[in-house]
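One protein chain omitted, others in place.
Every chain is named by a letter (A and B) in the order it is written, and numbering of its residues begins at 1.
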Amino acid sequence: MISVVEQPSSDLAVGERGGPAQPLISVRGLVKHFPVKGTGFLKPKKVVRAVDGVDFDILKGETLGVVGESGCGKSTTARLLMQLMSANEGDILFDGEKVGGALPLADYRRQVQMVFQDSYASLNPRLTIEETIAFAPKVHGVPAQTAMARAHDLLHRVGLEPSRFAGRYPHELSGGQRQRVNIARALALEPRLVILDEAVSALDKSVEAQVLNLLLDLKRDFGLTYLFISHDLNVVRFMCERVMVMYLGKVAEIGSRYAIFEETRHPYSSALLASMPKMDPSERTLEPPLSGDPPNPIDPPPGCRFHTRCAFAEPVCSEKTPGLATVSAAHSAACLMSVPGSGHSRAPVMAEA
Amino acid sequence: MAVASVDLPVSPAPAVKSPGFWSGVVRRLCRDPVALVALGLIVAIVLIAIFAPYIAPNDPSRGSMVRRLRPIGTAGYPLGTDDLGRDMLSRLIYGARLSLIMGVVPVPIAFLIGSTIGIIAGYAGGVVNTLIMRTVDVFYAFPSVLLAVALSGALGSGLTNALVSLTVVFIPQIARVAESVTTQVRKLDYVDAARASGAPALTIIRVHILGNVLGPIFVFATSLISVSMILASGLSFLGLGVRPPDAEWGLMLNTLRTAIYNSPFVAALPGVMIFITSICFNLFSDGLRSAMDVKS
Partner (left out) sequence: MTEETMIDIRNLSVTFRPGRKPVKAVNGVSLSVKAGEVVALLGESGSGKSVTMRSLLKLHPKGTLIEGAIDVAGHDVMQLSGRALSDMRGATVSMVFQEPRLALDPVYTLGQQIEETIMRHEKISRSAAAARALALFEKVRIPSPERRLKNYPHEMSGGMLQRSMIAMALACNPKVLLADEPTTALDATVQIQILLLIRELQKEYGLSVIFVTHDIGVAAEVADRIAVMYAGRIVEEGPAVEIIRNPKHPYTKGLLGARVELAHGRDRLITIPGAPPDLTAMPPGCAFAPRCPQATDICRVDVPALTAASVDHSVGCVHYG
């Protein structure tokens, strides 16, 4: 069991202590490797490098978008942030306090909640939706009746009339309604950060728009911070102030929405953008921006992980692993073309010291 | 006495309560004629067992050397008599008591113990799972008949010992089912959501795991009742279960086997009863299984 190791540094509530400029979450050197089954005994031990050295910040009150293809580690990052699994290496700082160190895990848990992609699998089929929402507050010692009243209030807030829906079971609801319940459940502990892991991806487009509007309303009303994971760049562009592009367990590029969508620096981000279907049949895509599938994260390519699919790849790309290089104040890219003096022919010349 | 001065929170408005899971199961079960007939027969057999003294036309243990092995249809003995001249109908009616006890009692006990073991192993995962399940596998490796006979033989004959050995036989089987169902449910997002809310493991098991795994385990356990009846009959047949002169179907089958050439129909009657009862339990558990499938 978790016990409180240290007293909180001040009387301020968790998440308020560092002041508005302190990032809500700082992730430093996060690594998660999964052993591959069937290896390691008489065979060389293999690991899936799901998350392989990731650093990023989530600022207070922002929506940080995470985009990338399957195997890029975005869902693993979410589960690590949620502490549903433990990282091999790296630290998570919540408002400047180390999670599991200065900030006990139990206190952190109340501050961070998650909405999953599969609206059905994330609801217990045997509980009514009011019971589902009231569960977490009850666990934290809220009296049953108060917890139930809070559940009804939240149902109302997410657009489900409590008198009609509170006593229903998940299989009696539509996908959009279930996802509203999941959102209400995530808000029941009054968290600061909500992780939305492909939360709208399984919904029909017209329902998706309704839920996105709801998320924006809730963010404003409850002062939330979102980590918004999605494969749909259009949705990310609409929802997020900052965007992080991931590729094979590493951050490829991170920056403001404008920087990522208008001043793209990483060739992978450009390819991802160019892969979105065009809405105008007269401007159809003629050439696929990338060929082949994303490589397997078990044996990622050496050097820059994207060099096997990159149109600008040079020999140096398979030798040097690019770190996140600052492009502008709010924009970094992990590409040798953005690192001065990296040896890539397109790299900017080294600035005079 | 403290005066309640704090305002009570507004009590939630009365909500539209949907019919629960179990009422749905009952509704679907009612649409399944096979399961209903099976259930009806089971209830009938249970009632016969309970009210045996009022139903049985004769004393089941009073024999007569004069009336040995009368065929079916003899006046006063509609199902004939056995090798000691006892009324078969009365013995079958009384036999239902012990046979049902031996068939039914081990299963709920094994259900409790096996589910507990399996759910703990399934929820804990990792090393705990490996330790528990490999131990269970050791027992599971023996054929159940062999294990039951060996245990009964070691403990000695008698009703209680037979019940104990049957229970031990069923625990590993139920534990394995419980473990696999729990492992599946454990991976679902709603369990992760509950973990993310900081709930302790026991609360998660109680609220989120039990309700979703007990159903399938229960269905499996129901199907074991028929196995239990047959195994119990087997133990009695080998002289390891109920002792004569008590009436029990397996034991009756054993004692009548010498008469199989003289009056085959009478000798087969206990077997027919074992067959009917066990098939009824089997059909009913099948029906229960499909009725518990929410999607049907």
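Going forward, a contact is a pair of C-beta atoms (placed from the backbone, for glycine too) under 8 Å apart; a residue touches a chain by one contact, two chains touch by 3 or more.
This is a predicted model, so every value here is computed, not measured.
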item: Touched by the hidden chain, restricted to displayed chains; value: A
item: Touching the absent chain when the full complex is considered, from A:K46, A:K98, A:H171 or A:H231; value: A:H231
item: Residue, one of A:L59, A:V207 or A:A330, that touches the chain absent here; value: A:V207
item: Hidden partner chain, residues of chain A it touches; value: 69-70, 174-176, 204-207, 209-210, 212-213, 216, 231-235, 237-238, 271-272, 275-282, 284-294, 296
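FYI, only the chains that are shown with their structure count from here on.
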item: Mean-CA-position distance for chain B and chain A (Å); value: 49
item: In the complex, chain B residues that touch chain A; value: 8-18, 21, 188-190, 192-200, 203, 207-208, 211-212, 294
item: Touch list for chain A against partner chain B, complex; value: 79, 82-84, 106, 109-110, 112-114, 116, 118, 121-128, 130, 132, 135-136, 139-140, 143, 145-146, 148-149, 151-152, 162-169, 171-172, 182, 185-186, 188-189
